[in-house]
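Here the complex is missing a single protein chain, while all its other protein chains stay put.
Letters A, B and C mark the chains as written, and numbering starts fresh at 1 in each.
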Amino acid sequence: MTTTTAPAATTAAGKPLPRQPWNRHLLAIAVLTVLLIPLPLILPPAQASVAVRVLIFALMSIGWNMMSGFGGMFSFGHAAYFGIGAYAGGFLLVEHNVSPWIGMLVGMVIAAAFATLIGFLALRYKLRGAYFALATFAFAEMLRLWATNSEFVNRAVGYHVPLRPESSWWWMQFEPASANYFWIALGLTVIALVVSVQFVRSRAGQFTKAARDDEDAAAAVGIPVMRYKLLTMALSAAITAVAGAFYVQYFLFIDPDLAFGSSVSIQAILPAVIGGVATIWGPVIGAVVMGPLNDVTATILRNPPPALEFLQGRGGLDVIVYGALLIIIVLLLPQGIYGALRKRWSRR
Amino acid sequence: MRKTWTLSLALALPLALAACGGSAPAGTTNGGGGQSGGTIKIGSLHPLSGSSAADGQQMDNGAKLAVEAINDAGGIKSQGGKKLELVSADTQGKPEVGQSEAQRLIQEGAVGLVGTYQSAVSANVSTVAERNKVPFVIDVSSADSILAQGYKNTFRVQPSSTVLGTSGAQFLDQVSKAAGKPVKSVAILHEQGPFGTAVRDAFKAEAEKSGIKVGPAIAYDAASVSDLTTQVTQVKASGADVLMVAGYYRDGVLAAKAVDTVKPALNAVYGVANGAFDLPQFPKEVGAAGEGYFDANYHADMTKPDMQALAQLYQSKYNDAIRTGAVLAYDSVQVIAAALEKAGSAEPAKVRDAIASGEVPTLIAGPGTIKFGPTGENLNATPILMQVQGGAPKQVFPADKAEAQPVYPAFKSQ
Amino acid sequence: MTSTPDQDHVAAGNGGGVATLDPDELPTAATRTVPWLRIGVIAALIVVAIVLAYVRAGSGVVVVQAVTTGILIGGIYGLVAMGLTLIFGVLDIVNFAHGSFLALALFLTFGLTQAGLHVYLALAVSVPAMFLLGVLVQRGILAGAMGKPLENQLLITLGISLIIENALLLFFGANPRSVALSGDRGVPIFEAVANLSRILAFVGALLLAGLLYLLLQRTRLGTAIRAVAANDTGAQLVGIDTRVIYAVTFALGTACAGAAGTLVAPLVTIEPTTGSLFNIVAFVVVVLGGMGNVVGALVGGLIIGLAEQLGGIYLPGQSPLLSVFIVFVLVLFLRPQGLFRRSA
């Protein structure tokens, strides 16, 4: 009767529970932050602005990854949340002289509310996969079209952030090459990373992952699936909205295409997929790789090595190279860079 | 623990690499020039790829020709004959790319910038220019809002949307009255962006002053429109005797095709700053249907011998007909060069002051030289009226710029 | 099994509703029944929309013109969407490169007409050429991404479209080009008019939809394609080489883009980015018609064409795309499986 797999409670006590990676992630974030703080002081200003752009990408993508990676709800419309963040910041600052920090918070709240609304509709009507993705896309596009034609948000003109005579933390405005921009972006990204670590290890995060893996089974163990999916979407939207709000203050300008265009949604997806979907580090690694890529190819082609001289000055070539690299990376590393690395580590 | 460190390293490494990859060329340029070296750099920011690449490449070529002309004439004489060097950048038509490219050009030592075609990109670049205190001369970008920021370092050679719309309405009124058939009502078809709406508003205000009835004003989305037949049918139903069209190239062609199909009873199709009607390829694309189309637009002055020479040079060098955008870029570089000459220094702040107080001859048709007002707007920027005659756009009004007489009503059949 | 764990799990997570494709497409007798009721409801809604447009515009001519234009444009949207829906239905790929294939065909047609060929004879070259390219792209690039998550495929096809569009820019320059159809003129339809070239493109779209339908319903290849769409593992078990079917289907879809490119060449300004104009609308049409449903794509195209044109009357000053997306979202929520696909 007694087989090897028979319930023998005695073995349970001896085996220690496996360690969880969360604290290691947090430690890595801390180490990385310390390493990166001096970066803007080392980099030439043009590259420092690339670094800021990388951080904006990372921030957008950390948001996307939360909903679409950990939550499994593929969003092709994160431009909606990015744009809401950007417009909230721009609108409040330009029209009502409100600090960008407050604008950022307001943007987060509105984006979260909008995401909850879209999520409720999409989940209520049981949209999944490509259908869900296209629904999110449609909402982002509708926002873009609305903003383009709405007097309320200054139509297609959008907003210019007025320049201030002096640097100010409260107004988030500094000298153009100031390291402060990088540090703010770094701070926001680090917060977003910590939030995503804490989210994944939290009850909500575990429930969300369970619901992604199997919705019915999750409901059967007692998880209110809808509630946690909406929560995840709201959090995801809020993070991406932060990226939008910062974008406006850094680039000092926003218009409907920049805020809600479909290329924005792609920019939110790209780093996570390249770096590794549903991993903490994927969006960051992806942003670091893809962010400067355009500039690097453009730079190389501007002053090409002798072998490639014939390519100099041909418009569009850098984009071709970019497209080719994109395909190669996605084909060779379908689980993303971090996904591939992790696989190697765990095999060891 | 080891994993953590490896990870940190793996993350830090690409950043560092990217930085190196980016900075290497910057290093080479430091060796090659800057202000202390042999050349003075001027940045050219245009969309060399993307949907506006055709115009962007034209404009970049125009800027190149200007630099060559100045260098061939002995460079900047007040600075010992120093040569100019044009550093071109591709904005891809994207504001954020335009912004970082502008930053890069300034970092590489550009003492002035010209650009950029799209209003959104120009707006972003103007901010960069203002913060770095480097002069930026806008060749093409008509949105009024760009110069409404009170920036001190942004100048615009071409007329603003408001000027275009206002002059457009005046020209129409004058030409039709001269022909003895004053315009009674105008229907408007315009793209829905800031450009189209600003032109519409200015045109409407001015036309109504002259007692012309304006309406309906129909907007369309230039990026996605694929047919304008229904809109033109609305115009036909309204009974307007002139159709005003404010838009870009592709939609301008669609409008012309729709007019040809629907055949409304119009005395004229009248573009204001239309991106199609005054281009040489427009009659080729729509054929006889384009005959008689007006366009009130800033335009290269083909009555000037210098302009004719430049057009020939462009044709022989790039095997393409020069467009006004390229001429504006050419002029914009001339503006900076003249300022360099006047200031006797390549210091951006001094160049800026010289631009603000200077006066530069232009190849664009207008009442005079390029001269900037307090907001940075070119005070002498006005459009002229063009009309497609005999399969090519001709300057027809005002009389002193006319290559031919305006034909109004433009369509014989009426 | 272990090689594609993700796929299995995703399918399970989806409740099998979306990832596995249209069970209607199985060649059973029941699927041939025409959903008359649904067609009736849609037709009634369209009539109501037209009446409202008339009330709003106050001019019969304008509405007749809008309907005429909407239907003609809709046929073209349907044509572009047919290829897309086929690819989605069988390969489960959201193909972002579809518009750039169309652009490629536009330039090909331009080149051929420059060489003296009549526009519509260019079909004889553009369709096979695009078919071939489709095979190459599928075998060379996309085969490696089959069964991978949505986002991976999306980025790959995005990469392809970036390459094609910018290669066109590189080789042809950015000057807009055009193809003239000799003898093109306005043809009166009731009180409205339409260009001959648009009418011909519309007729071409109908013919192509018919051909594609016959191919899918009446040939062995079509049966195999439908079998793979319904259940690729099952199809494999009965001896269908799914790799061949994937390649052929993708190529067919690309060839549709090729045909569309040639047919619309006289109507549009030919630029590297022209194709992307059609792409977004085509996605909407695909969902509307039911993913994988070729005839549905045609009907969906007509509806979107009408929505766009009538929407311009309802919401003057707004982009016609806004009404397209409003219709889209409504359909998505009320009939997520598309207008012509049964609920599972």
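Note that in this section a contact is a pair of C-beta atoms (placed from the backbone, for glycine too) under 8 Å apart; a residue touches a chain by one contact, two chains touch by 3 or more.
Operating definition for what follows: contacts and distances are computed from a predicted model.
K.L.:
Have a look at "Hydrogenase formation protein HypD", "Amino acid/amide ABC transporter ATP-binding protein 1, HAAT family", "Multicomponent K+:H+ antiporter subunit D" or "1,2-phenylacetyl-CoA epoxidase subunit A" and point out the UniProt protein name belonging to the hidden chain.
P.N.:
"Amino acid/amide ABC transporter ATP-binding protein 1, HAAT family"
K.L.:
Any idea which of A:His160, A:Lys209, A:Lys229 or A:Arg342 touches the chain not displayed?
P.N.:
A:Lys209
K.L.:
Looking at the full complex, which residue from A:Ala218, A:Ala272, A:Ile320 or A:Ile337 touches the chain that isn't shown here?
P.N.:
Selected residue, touching the omitted chain: A:Ala218.
K.L.:
On chain A, where is the contact patch with the chain that was removed from view?
P.N.:
Chain A touches the chain not shown through residues 1, 3-9, 11-12, 15, 17-18, 202-203, 206-207, 209-210, 212-214, 216-225, 278.
Everything that follows uses one rule, which is that only the chains that are shown with their structure count from here on.
K.L.:
Once you draw an edge for every pair of touching chains, what topology comes out, line, ring, star, complete or other?
P.N.:
Graph shape here is complete: every pair of chains touches.
K.L.:
If you tally contacting C-beta pairs, which pair wins, A-B or B-C?
P.N.:
Output for the comparison: A-B.
K.L.:
Between chain B and chain C, what is the separation of their C-alpha centroids in Å?
P.N.:
36
K.L.:
Chain A: which residues touch two or more other chains?
P.N.:
Where chain A meets two or more other chains at a single residue, that happens at 145, 148-149, 315-316, 319.
K.L.:
Which positions in chain B touch two or more other chains at once?
P.N.:
49, 53, 56-57, 192, 221
K.L.:
Show me the residue ranges of chain B that touch chain A in the complex, using the header's touch definition.
P.N.:
1, 3-5, 7-8, 10-12, 14-15, 18-19, 21-26, 28, 48-49, 53, 56-57, 88, 90, 92, 95-97, 99-100, 103-104, 107-108, 120, 123-124, 127-128, 130-132, 143, 145, 149, 151, 192-194, 197, 221
K.L.:
Taking the touch rule as given, give the residues of chain A at its contact with chain B in the complex, in rising order.
P.N.:
Residues of chain A touching chain B: 24, 27-28, 31-32, 35-36, 39, 42-47, 49-51, 53-54, 145, 148-149, 155-158, 160, 162-163, 175-177, 251-253, 255, 257-258, 281, 284-285, 288-289, 291-292, 294-296, 298-300, 302-303, 313, 315-316, 318-319, 341, 345.
K.L.:
Looking at the complex, which residues from chain B come into contact with chain C?
P.N.:
Its residues touching chain C are 49-57, 192, 216, 218-221, 223-227, 229-231, 233-234, 236-237, 249-250, 253-254, 257, 260-263, 281, 284-285, 287, 320.
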